[in-house]
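A short write-up of the structure that comes next.
Heads up, one of the protein chains got dropped from this complex, but the rest are sitting where they should.
Chain lettering (A, B and C) follows the sequence in which the chains are written, and residue indices restart at 1 in each chain.
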Amino acid sequence: MSVKEKEKGPRWGMVADVDRCTGCKACVLACRSENNVPVVGEQEVNRGRILDWIHVDRFWKGEYPDVTAEFIPMLCQHCEKAPCESVCPVYASHHSHDGLNAQIYNRCVGTRFCANNCPYHVRVFNFFSPRWPQPLEQQLNPDVTARDTGVMEKCTFCVQRIRRAELDARLRGKPLRDGELRPACVQSCPTSALVFGDFHDPHSAVSKTARSPRAVRVLEDLGTEPRIVYLKADRRKEII
Amino acid sequence: MSFKAPDLSIKQIYDEVMTTVLGPRPKMATLLLMIILAAIVLHGVFQFFRQSFVGLGVTGLTMPVYWGIYIATFVFWIGVAHAGALISAILRITGAEWKSSITRIAEVITLFTLPAAASFPFIHMGRPGLFYYLIPYPNNRLIWPNFKSPLMWDFFAISTYFIGSVLFLYVTLIPDLGTARPNMKGWRKTLYTILSFGWRGTAEEWKRVKEAAALFSVLILPVVISVHTIVSWDFAMQLVPGWHSEVFGPYFFVGALYSGVAAVFTVMTLLKWRCGFKDLITPIHYDMLGRVFLALGLAWAYLFFNDFLPGYYSNEPDKMAYFRYLAFSHPYSVLFWLMFLTNFVLPIACLSFKGFRMSTVPMFLLSIGVNVGMYIERVLIVFCGTQVYNPLARNVTVYVPSFTEISIVAATFAGVTLGYMLFIRAFPILPIWELAETKIRQTVREIAGKKVYYFKSGE
Amino acid sequence: MGRICAEFAEPDEALAAHRALLDEGIPSQDIEIRSPCPLPEEAIPPHRSHPMRMRNWVRFFWICGAIGGFALAAGSQLDFKIFTGGHPLVSLPIDVIIVYECAMLTGLITTLTFFFIETRRYRKMCPPREEDLPVAEGHVALVVESEEAERAAGILRQRGARSVATLAFLVLFLLAFPGCTVRMRTQPVIKSTAREGVAQPRGTVTMPGLDERKHLYGTVLGYAIPEQVRELDKKDVIVPTAVMRMKNPVPYSARSVQRGREIFGELCVLCHGVKGKGDGPVADEFQPIPADLTDPVTQQKVDGELFWRITIGPSSMPSFYDRLTAEDRFHLVNFIRSLTRK
Partner (left out) sequence: MEAPEEILWKRIKITALGLFCFLVVFSFFLPMWLARVKAQPIAFSHARHAGVRQISCVFCHTGVLKGDMAGVPSVKDCMQCHQVVRPDSPEVQKIQEHWDKGTPIEWFKVYNLPQHVHFSHRAHVSKGIECKTCHGDLTHMDVVRREVDLNMGKCVSCHRENKAPDDCTICHR
């Protein structure tokens, strides 16, 4: 994507403060209900087919008895040079004009190429048709397509909220304010470990926090340019 | 020993080749085998439909392993399909006279294995009904497929290769269909009339068919190289440590030719036993093709080593983890060393002896061994690439193919066999005109009391 | 003009007979050799020599295919500008692969096409006949078509006369793309998000839906039982005293009148007419006829009563309690006032 193209609109991004994350997984649940992420059941999870768009990885630090857990919320990193995008034969996975790593479910034919090529392993596949027992189907979010079997899915930064907020702002005639727009996970985080905003705006909360000396990106040396910045005091540790 | 054309008149060649087509009705055992094969195919089709309605959950695929035995079998079949191009194109270009007994055998292998291979991407898809999204045609959605995806390259390469090899097979089949047409009865007559396209066998037509065959050979050879390179790029373009390797292109290509030649040996031997081409398929053919086989085996071993050495030498952690997983972890180490035995140790040891190369039964067993080894190689590459432990992936289980997957894979094996059996009943499996031409072009000269056979150049 | 065909078991015999015919003075153009395998070219003088241009055509179309492939790859990427993986829109190293495969495919197809064209150039498109045959059982045949066929037949052993044919090439497979319009509609997506999929409680009628409710289009009542609705649709206008006393909370202003005019244009104009005279396009259907809003009888009513009338709808007028917010109804009141004020 050329520099000119980048200048146009907002570049949505997120800052995740690992030191503030308590591993409560409120974000996981919020994401599940916002985005119609199905529950696959115990048996399937045991087989490794868990469906979640955001999960909290736990790493143990130190030797017994001085053990502490470290929690890292992992979600789609919305890479600037995403490896998953190029390999999709039908553009189901592609870069949207505002830099989101978009996933178009109805276009997806289910080759699972993108899932192999994602170094963060955050893309999940619908192995079965999700079932919504009778009253539960009423809680589905009508703004999000319910995915059927054979489709890849992943975190979209709650693109439905972004688009609706953009539309509202346009009809209102005023631009979006920073912090007005929040994905479900950010909205539900009790410790405010997650911050969402526009990286293109130097005064936004994300831009300011991303300049912190604690800032680090996951697997940065792969050259994928992820758009999620993690804040971590001890930067030399395992993954990050 | 120089090559000598079979000691038969054109009429005798014709009769011997046409025995499979015009000969007696197949025996009960053959019919029974066909019925069993058809049943396996139908079961596979049923399982495929079940899979596409229920979802890919019926397979054994789990989270880090998104590509399973379907892709492994796809790569294997593509590899076997390279037999046709190798024998017909390379040998035709180099003017190897002994090729004429083998060309069509090899081309027909391509004819059936390539569709078997091409079906796997669709079987593997989550939503196979939407495969037309991959076809670049002007549509009412105004959106095109992504030409940056290796799968699109695959789509182009495989369809080019399939069209090319079918046309190649067809062009070289036309003269034989024309020659055999007057003797045909019933549905075969109709078929031959339509397919032979009014072939008469005049000198003009012969000139053109040879020209077309020469052009096809030159055009299809680079296509064939590109096909398996592109298939290897499916893996090599990815950020998976075991797959992201620059040597994968030639490595896959040589491996493909290796398994292709092995498949030719298997089919050749079966034809020799079952159809009685005793005079047309001789130990000399085994010897000649065996030399090619040996060379390919050595080349494969070299590239295999080349894939492994840089990672080992530089202690690249990702690569080393992958190789350690391959060679020493429980479920895969057995397969790995079996592959090493059947693909490298046994062929290299045996094929360097002429006596071994010329004997039918050992070569048959060896060819099957190499094909099993090559299949295992594909399986290891596909499975282990993503299965190997990665801290970001949530590995829970080891991927094991489910019954559905195995029955669909078995269905393609049965389908290829069945297709080949039916083809033999319908069309001449050896090229009559090429055999006859070899015979005509052969000249005998006595030098120092010994008969020397040589061939006037074709063109 | 006679035609004869003689068969020989071995190519050598046929070539010898061919030479004998030439020696007897039969021109070589009249003799056609039909063989089951290519015979050495130097042994046969040309029957009818047509230049063979297959190779050049393949070269030409190979280049065309390459250009076409590039046009397909680059053109389609420019048509719908979708960026992926940080690559530029048209990236040459990647497109070269498509270009290469397209060129090769065109080359291969051209070879077959020109093979057919060149072998079939001088024949009519007519049904294949018994005569359009090479000779059976791998024999070699000489077909002589000449004035002196009889004499040639004498030289050779005599056989019957024969002729030629070909078939039309069926390219129907191009039509095999089934209609893609329908596939998109019936794509398997769970219908739970569908409007009509949401079950409606028994005995109720639909009310403004989720989106409308969200955007404050009316009082949120949810599902209403018809009796309740009908009660609200009282035809006897008994204006509550509280409402009668109510002052207009929306001050009279140009903006308020403008907003009122908009709503009036959408909902009221069809009965009350553009000028509020009660002469809209459907006014004649209503009995009693719609009120003339400019009439002093209407204008003398207090704001609260006008508001209430709009809310519940007196006599034949529909009620707007669920269609308009209270604020909008007061805008309307202001608009009605403006009809006579100016």
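Keep this in mind: a contact is a pair of C-beta atoms (placed from the backbone, for glycine too) under 8 Å apart; a residue touches a chain by one contact, two chains touch by 3 or more.
Remember, it's a predicted structure, so these values are computed and weren't measured experimentally.
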Partner chains on view for the chain not depicted: A, B, C
Residue, one of A:131, A:163, A:177 or A:211, that touches the chain absent here: A:163
Contact footprint on subunit B, counting only the chain that is left out: 139-143, 190, 193-194
Absent chain, residues of subunit C that touch it: 80, 82, 127-130, 165, 167, 170, 172, 175-179, 181-182, 184-187, 189-191, 193-196, 200, 203-209, 211-212, 214-217, 224-226, 229, 233, 265-267, 269-270, 281-282, 285-287, 313, 316, 318-319, 323
Absent chain, residues of subunit A that touch it: 91, 94, 96-98, 100, 102, 104-107, 143-146, 156, 159-160, 163, 167, 170-171
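Definition applied: only the chains that are shown with their structure count from here on.
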Pair of chains whose C-beta contact count is the highest in the structure: B-C
Separation of subunit A from subunit C, taking each centre as the mean of its C-alpha atoms, in whole Å: 35
Chain centre separation in whole Å, for subunit B relative to subunit A (CA means): 44
Shared interface positions of subunit A, touching two or more other chains: 83, 86-88, 91, 94, 129, 149
Subunit C: positions in contact with at least two other chains: 80, 82, 84-85, 87, 184
In the complex with subunit A, residue positions of subunit C that touch it: 80, 82-88, 184, 187-190, 192-193, 197-198, 210
List of subunit B residues in touch with subunit A within their complex: 52, 54-57, 61-64, 66-67, 121, 124-128, 130-131, 133-134, 143, 145-146, 148-152, 155, 234, 237-240, 386, 390-397
Residues of subunit A that touch subunit C when the two form their complex: 1-2, 5, 80-88, 91, 93-95, 106, 129-130, 132, 137-138, 140-142, 144-149, 225
